[in-house]
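One structure is given here, and the rest of the page talks about it.
Missing here: one protein chain of the complex. Every other protein chain is in place.
For clarity, chains are labelled A and B in written order, and residue numbers in each chain start from 1.
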Amino acid sequence: MHIPDGFLDTKTIIVTNLISGTALYVAFRRLNRAVSPEKVPLMGVLASFAFAAQLLAFPVAAGTSAHITGAVLLAVILGPFTSLVLIAMILLLQALLFQHGGVLTLGANLINLGLAGSLFGYVVYRIREDFLMAGVAAFLAMVAGGVCAAAELTISGRLPWKAAVISIGTAQVGTGLVEGFVTVSVLTVIQHVRPDLLELRKI
Amino acid sequence: MTSLIEFENYTYRYPDGTTALSGFTMNVEQRERVGIVGPNGAGKTTALLALSGLIFGEGTIRIDGETLQKKNGRQLRSRVGLVFQNPDDQLFMPTVYEDVVFGPKNLGWNAAQVDKAAKEALDAVELPGYEQKSSHHLSSGEKKRVAIATVLAMQPDILVLDEPTTNLDPHARRRLMQLLASLEISTIIAGHDLELILELCTRAVIINNGAVIKTGEPKELFQDKLLMEENYLEVPYSLRKVREDVY
Partner (left out) sequence: MRHSFIDKYSDLTTPIHALHPRVKLLVFLALLFYFAAVPITWWIVGLNVLGLTLGTLIARLPFRFVLKRMMIVLPFLVLIILFIPLFQEQSWTDAGITAARAFCSILALILFMSTIPFRVLLDELSRLGVPKFVIQVFSFIYRYFFVLIDELERMELASRARAPNRSRKHYYTALSRMLGMLIIRSYERSERIYQAMQLRGYDWEESEV
């Protein structure tokens, strides 16, 4: 759910960017202290991966399709703060290069995908730290993100609350199921082929 | 005169236990072009990685007399210009210019030197004016030449190429061969393109199971049907005296 420019009003823009900015700042501090040389190409290429994966269309129902974000997946492999930073970078590039999501709405989109996914999703994952939990976390993260998006649009006066929640919520349940499924699948493949990838130091 | 490159009884085992190189011994002299051939898994790439100081095993490797160790690895590494098989792994900057100057910049050269090195390197690979192009949008032949430029810019003592003609169409391959022939720098070419080695190299080394089997003049070595087949290779077509049926 990438909200484009023009769909949020000024106050919402400012508040969401402040929230996201703070979260990013904290994540950066953590990352800066711990990032080592090999991590730079790794982060770049995995972010590229998530970027590419987000373009895949998974057919859901009658012509509509869902897209995954991979925030929880990245969090499970690289850690929540790295995941958040990478998602932020991906969002910026998507906005600039493909006009997918807006520039002023980056804060809001980061909340809906990054904070909901990389942070909240990771917390849920940590309850049991197995693949199933990762799938559940990914699902819940999508739904939570959707609720946030609905809230942002409502507060901006673009959509009435009920309409926003129903439409976005329904869409996000579908997307969430796909995201959960794919997260578990990908983790299973990694476990099978290169389990050492799951043992990386997580920031 | 000391050899430019010396491998002395070099052994390398991967973390999972497989022995990639075992008692590997070979030399490369100044101004030589040497071809390293062998089946997949023989240890060609491992030898090249070891020469570049990216992996460390047992035994000795000397570059122009200096023994390669972890502590001098960084300096010696820039004297060996290793070109990977896949240029996409080696061209990681958005523009050609940034990729070519990456090496010189890391060597601490000043802006003027860096710029000069870049220009000369691109001229040497016959791609002048390519500075602002984005590497992703180049043809495989051009990418390969830019990859070579990225290491030439560091003015290495030796150019080392791993499977240089993979994925090149005949025209690009021919151009690459002309380029390599024109560069006056000691060269190691590892790979399966026997015809390339026949044309360009003065000496060939056959390796198998991590060790050197035989070294000699490429034409002599490659004509030896028994030797080639024993090492899972084939006599190159241009040297065959009899037209054999495909088997």
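Points worth noting:
Here is the rule we go by: a contact is a pair of C-beta atoms (placed from the backbone, for glycine too) under 8 Å apart; a residue touches a chain by one contact, two chains touch by 3 or more.
Owing to the predicted nature of the structure, the values given are computational and were not obtained by experimental measurement.
In the complete complex, the hidden chain is touched by one of A:V15, A:A53 or A:V147, namely A:A53. Taking the complete complex into account, residues 3-10, 13, 28, 32, 35-38, 40-49, 51-53, 55-56, 58-59, 73, 85-86, 89-90, 93, 95-100, 102-104, 157-160, 162-163, 167, 178, 181-182, 185-190, 193-194, 197 of chain A touch the chain not shown. Listed by residue number, the positions of chain B touching the unshown chain are 49, 52, 54, 74, 77-78, 80, 82, 84, 86, 88-95, 98, 102-103, 106-108, 132, 134-136, 150-151, 154.
Heads up, the rule we're going with is that only the chains that are shown with their structure count from here on.
Centre to centre, using the average C-alpha position, chain A and chain B are separated by 42 Å.
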